[in-house]
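As you look at this complex, bear in mind that one protein chain is not there, while each of the others sits in place.
We call the chains A, B and C, going by the order they appear; numbering starts again at 1 in every chain.
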Amino acid sequence: MSSNSIGKIFNFTTWGESHGKAIGCVIDGVPSNIRLQENDIQPFLDKRKPGQSKYTTQRKEDDKVEILSGVFEGLTTGHPISLIIYNSDQRSKDYSDIKDKFRPGHADYTYWKKYGIRDYRGGGRSSARETAMRVAAGAVARKIINQKISNEAKITGALVQIGNSKINYNNWNDKNISENEFFCPDEKIVSEWKNLIDNARKDGSSLGAIIEVRASGIPVGLGEPIYDKLDSDIAKALMTINAVKGVEIGNGFDCVYENGKTNVDEMIMKDGKPIFLSNNNGGVLGGISSGQKIIARFVVKPTSSIISERRTIDTDLKETSISTKGRHDPCVGIRAVPVGEAMLATTIADHCLRFF
Amino acid sequence: MSSNSIGKIFNFTTWGESHGKAIGCVIDGVPSNIRLQENDIQPFLDKRKPGQSKYTTQRKEDDKVEILSGVFEGLTTGHPISLIIYNSDQRSKDYSDIKDKFRPGHADYTYWKKYGIRDYRGGGRSSARETAMRVAAGAVARKIINQKISNEAKITGALVQIGNSKINYNNWNDKNISENEFFCPDEKIVSEWKNLIDNARKDGSSLGAIIEVRASGIPVGLGEPIYDKLDSDIAKALMTINAVKGVEIGNGFDCVYENGKTNVDEMIMKDGKPIFLSNNNGGVLGGISSGQKIIARFVVKPTSSIISERRTIDTDLKETSISTKGRHDPCVGIRAVPVGEAMLATTIADHCLRFF
Amino acid sequence: MSSNSIGKIFNFTTWGESHGKAIGCVIDGVPSNIRLQENDIQPFLDKRKPGQSKYTTQRKEDDKVEILSGVFEGLTTGHPISLIIYNSDQRSKDYSDIKDKFRPGHADYTYWKKYGIRDYRGGGRSSARETAMRVAAGAVARKIINQKISNEAKITGALVQIGNSKINYNNWNDKNISENEFFCPDEKIVSEWKNLIDNARKDGSSLGAIIEVRASGIPVGLGEPIYDKLDSDIAKALMTINAVKGVEIGNGFDCVYENGKTNVDEMIMKDGKPIFLSNNNGGVLGGISSGQKIIARFVVKPTSSIISERRTIDTDLKETSISTKGRHDPCVGIRAVPVGEAMLATTIADHCLRFF
Partner (left out) sequence: MSSNSIGKIFNFTTWGESHGKAIGCVIDGVPSNIRLQENDIQPFLDKRKPGQSKYTTQRKEDDKVEILSGVFEGLTTGHPISLIIYNSDQRSKDYSDIKDKFRPGHADYTYWKKYGIRDYRGGGRSSARETAMRVAAGAVARKIINQKISNEAKITGALVQIGNSKINYNNWNDKNISENEFFCPDEKIVSEWKNLIDNARKDGSSLGAIIEVRASGIPVGLGEPIYDKLDSDIAKALMTINAVKGVEIGNGFDCVYENGKTNVDEMIMKDGKPIFLSNNNGGVLGGISSGQKIIARFVVKPTSSIISERRTIDTDLKETSISTKGRHDPCVGIRAVPVGEAMLATTIADHCLRFF
């Protein structure tokens, strides 16, 4: 019943604090005889790792992953894969500022009330640093998906909105995603986003963002009614990411502006195969994949750690204020892109292993 | 690992098909010595049951619930509570129309591909009829919440938008909710909604809706990091409801229009107690309840069963079309209100039992 | 986390009290398109049901099982199978004797302390009546095993010892098992057992028994290291049966009288296939089936409900004594045979579904 684990068959457990010795995860349920080495995982970690552009935190972490078990002579053995990343930058900061204060918008107050103790260094367990291990697990999940389904199956994530600035979907080009600091598929909006972030930073503030994740090449049949629906598991998985406040599938909340006639995805035959004339349902019908592209979006709230002073209380229940100095992401949504991809990948891998 | 079960400590399993002999659920994890009888459950079922107004389906079901186990001399024993509702209206319909056709927007195609067999009568297991048992489980969950927390703790749901017509939150009045056919808290908008539904029906179409559910009186500390967060469990629970395509917590997707300064919920002391100056986070911080009102919203797509003809294919993979006659809800979102309340209640009860 | 459920993929949940309205179970994880009807289940229930010979309890129960869901036109649909048996004989007894007294050797005292309430009628939930539903689930499990592996796969149980009287394994004949009141494979010992039981009854006492269960035709590879080993899951499953105090696999406790040279099961090739020269390990190596016959034994303690007076206390913590009159099995081990078979079958079905 571990609440630090997710997945029923492809199951991973993460551990570690932001400024502890290390972070890690144990992945169980990986089939045997899949070729796997650190190099299959590292590129995804590199996408998420801090300090890569001026639009993300300047914390320096190599995030070098090491496989400690479950792989023998380059192949998975069917036994748990233990991954570890040693924290290299964990001693560089003085936390006396936040030791006794609850940063508003963070888990500080709730953890302290729930546990009566908290590792305040960088948020301890509640830090988004934990998501590095999700990305690592996601890389392993991709290997499973590609082996069980096909190499055509693909998981992609992109930032589609920062603040009130939304991409033009007509400009979507997958190639753009890796060519800017924002994982943005619409190159025409990139400079606008740079300005937005710069302005937010100058203002001592931060911005929210919306991320879209897609899985293509997924066959019909993944997902289990009634309570382990593919989309409800995706919703849960994405909602566990730090700072996420909403999740939607297909046209999501916008379906309220459709009606029964416009919203159903009609079916016809094409080249001897059933196809759909639209994808308002985001590739999931009755909780089960329909063979269409799976599409989900989630919103990440503006970073709560900002330099502008905000009112709060301390552990003595005295009123005070806090200004979070240091190396914070002006828009945590950016680095949430590889994390969202990873959570979609692990959820699909889990259902893959139930299906095949 | 039953995919027909949900909850870790307060756990319930549902069974039964829309037009089978009966539907039922087994609730495990209920503490002993809670006073419970059918009358504690029936009123909630009555709110959800079909045939109550001209704005919902005309199917006639008494939905009389019977407790078969787990209660002795009016008190729970700590053992599984088995509930059953016999289907009374299950033989009245001829299903030859849909027997071999996949209703677009439904689970027909995906179930058929996944299982190679489907109980086509009224959707079988994929029918929203299953949600009656969620409402029953929700009634039991409320008893637990009230016993473990206090009688002040309260779960309320309301419809806040139909099609493009949204309530005015300033007009919200809890009392209104039970006084109209829509569970609408804003009495001023009710007549507009009547027109909307009438028009949709005349047009052979249907409408989507947004439901808001709230839990008040919940203490700080419910929820478990990292993967069993209170809000990720709520998201999953709501997303399992038929036709739901999106879920959000607090200000949800709208947080993208805020910034770090406006979005954090600042804290002050009042009458010796910590309070928050806003509730953008919807009562959850770091996945743990903060003591504020818990607020979630979910969107229900327009009913897929409509009388207007739509293109589809059949089990022989031939193109055809379908027009769903009969007694369907023009807006399934209406009857989703008590279901949403129930799923919020069962999720909170589950975390209650982990906490206390 | 329901403690009234067992199995990860083939998962069933039982509910109901000895003298409540009904008992039932919900089986999840059953693949679709398996032919199933009440008649596939009833014969196994008939083997277990009370009142069949003078060597078991005289309680009269038809134990007629009814399938309420999950089967459509004679085939499983992949959805939960709900089974129910209405209690017919539940009102015939006066329980004033045991209402306030704790029957020694029973769960009365521990349930009362744990729950603060107990359904004392016939033991309520702790009654062996619950095992009827295990037998029903076992019948469904057999269908899965036969479909997934082959019709040759077979689960058999037999009584091998009553009191100090043990069968001669050389006389073992599967055919005998169904031809006497004891499920005894050695016809030569049957009359001795009759005398033993008669004497125990005359003496106001009862006897213990050892049951052996076997599964043949099981391929190599079922079972999961490290904590879901096939044999540890079998041990757990058998140990959950009422009154069981020990479980062993293969030569079990007798292996302590072997040594490394005599105990290892050597392997050779025969007709191009690996075979073992012995089966001390009972068909399981490292927690995984080896392709040999799976063999387990469990011991059932002498029935605690006896007519001879025994010292005990009551709910007021006063000393008293109790003599359990009525219709009790002089050796509950006899009716435990079909239950043991069922638990072996459900455990193997569960691992089957993980394997295939």
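To be clear about the criterion, a residue touches a chain if its C-beta (ideal position, glycine included) is under 8 Å from a C-beta of that chain, and two chains touch if they have at least 3 such contacts.
All values reported here derive from a predicted model rather than from experimental measurement.
Looking at C:19, C:79 or C:125, the residue that reaches the missing chain in the full complex is C:125. Within the whole complex, the absent chain has one touching residue among C:71, C:288, C:334 or C:348, and that is C:288. In the complete complex, the residue from A:2, A:37 or A:323 that touches the missing chain is A:2. One chain of the complex is left out; on chain B, the residues touching it are 1, 79, 225.
Counting the whole complex, the residues of chain A in touch with the unshown chain are 1-5, 8-9, 11, 13-17, 20-24, 26, 28-29, 32-33, 68-70, 72, 75, 77-82, 114-119, 124-125. In the full complex, the hidden chain is touched by chain C at residues 1, 3-6, 8, 14, 102, 104-111, 113-114, 125-126, 130, 161-164, 200, 203-210, 220-221, 223-229, 231-233, 235-237, 239-240, 242, 245-253, 255-261, 263-269, 272, 274, 277, 280-282, 285-290, 299, 301-306, 308, 310-313, 317-319.
Definition applied: only the chains that are shown with their structure count from here on.
If each chain is reduced to the centroid of its CA atoms, chain B and chain C end up 39 Å from each other. Between the Cα centres of chain A and chain C there is a gap of 47 Å.
Chain geometry summary: the mean Cα position of chain A and that of chain B are 27 Å apart. Residue numbers of chain A whose C-beta contacts span two or more other chains: 1, 225.
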